[in-house]
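What follows is a structure written as structure tokens; I'll ask about it next.
Every protein chain except one is present and positioned as in the full complex.
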Amino acid sequence: MAVRLTRRPLTLAEAERRLRARPGGAVVVFAGRVRRDRRRGSSVVALEYEVDRVPALARLRALERAARRRFGASELVLWHRLGRVRVGEVAVVVGATCPHRVEAFDAARYLIDELKTTVPIWKEERGRPVRRPPRRRARPGVRSAGSGRAP
Amino acid sequence: MAVRLTRRPLTLAEAERRLRARPGGAVVVFAGRVRRDRRRGSSVVALEYEVDRVPALARLRALERAARRRFGASELVLWHRLGRVRVGEVAVVVGATCPHRVEAFDAARYLIDELKTTVPIWKEERGRPVRRPPRRRARPGVRSAGSGRAP
Amino acid sequence: MPRSVRVRLFATARLAVGRAVLPWPVPEHGLRARELVAALEQAYPRLAPTLRGSRFLRNDRYLRDLDETLRPGDEFAVHPPYGGG
Partner (left out) sequence: MPRSVRVRLFATARLAVGRAVLPWPVPEHGLRARELVAALEQAYPRLAPTLRGSRFLRNDRYLRDLDETLRPGDEFAVHPPYGGG
């Protein structure tokens, strides 16, 4: 499936199987991973992804069609994790197979830029589970779209 | 190895193992594949890659250093096949792990653009082996840098 | 047929209200999207800043404008700015 919202791990290897099944001289893949929060006192170990599924899938399919048309892509992936994704894991993979490298780069860039701003997916920070309440605890919250910590 | 000139097949899966071993929110990988030549009468089934190994490796390592410095890349791959590479196979893989997606895209783009124009690697077309000489045969030749068929 | 719309709240909207789904009664004369948003703002003052930055959907389609009239049984989704990736 070119478009996927899933709770299972995402890999470039799996994207490769799809993207290399079709002809095209250039394959570009982007993987976005959950980053460690470097703010002092942060205890964030994962992000929890939430989705409004029906409009999200509709929008992802519209992006797929647009990329085929605009960049001549013969194959695409637009995959996003849902639920809890730990630091270091891949939260999103987008990629395109195109005749030439310029279109393939532009397509992948277009897909991730559009995905981030136009697909109803949200992330919320999740802290380390604590057994005894510590003196001061960082308060995990929803990451806004403008967060500097998203890739 | 971030830098590699090899006769073995290249895969995004192998690049992923290297690029995900280091921290960074964004991984971008480009794979360039040998394309079928669509000119009429062409019998090209593979490209044969030739290298001047010592200066090629020196230049690839210089690109690696430049990408770490310019784009803050924590890990890189700059891999190229040598010898015969069949249509559909991957001839080159470049990729970068960076904190954010803009640098990761820029790094991968920089690496492949520079690789194509500044690393002493050449390709030569290889035709289908023929048992009986056909009346007219497409004459395989060296592909120039300006060839429209390179990805 | 319920005499209410089903308000679905996501991300910061959900956190501000404390729940993901909120049934909202539809008066006899009907309910414009604009009226629902104003009523939500009044009922949940913490929701106000989020509502101002949100997009709204009726039955999984983005609203063209806030003059659309909601009918009993409709779903009304509140989408704060997206943050995937």
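As written, the chains take the letters A, B and C, and residue 1 is the first residue of each chain.
Simple rule for what comes next: contacts are C-beta pairs under 8 Å (C-beta built on N, C-alpha and C of every residue); 3 or more make two chains touch, one makes a residue touch a chain.
Model, not experiment: these values are computed from the prediction.
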Check: Among the chains present, which touch the one that was left out?
Finding: B
Checklist line | Residue of B:Val27, B:Val77, B:Val92 or B:Ala107 in touch with the missing chain, whole complex considered | finding: B:Val92
Margin query: Touching the hidden chain in the complete assembly: which of B:Arg20, B:His80 or B:His100 does that?
Written below: B:His80
Next item on the list: Provide the residue numbers of chain B that touch the chain removed from this figure.
Entry: 32, 49-50, 52, 54-55, 58, 80, 91-92, 112, 115-124, 141-147, 150-151
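Note that only the chains that are shown with their structure count from here on.
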Next item on the list: Measure off the straight-line distance from the CA centroid of chain A to the CA centroid of chain C, and report it in whole Å.
Entry: 27
Check: Using the average of all C-alpha atoms in each chain as its centre, how far is it in Å between chain B and chain C?
Finding: 51
Note to self: Using the touch definition from the top, which residues of chain C touch two or more other chains?
What the structure shows: 85
Note to self: Show the residues in chain B shared as contacts by 2 or more other chains, in ascending order.
What the structure shows: 101
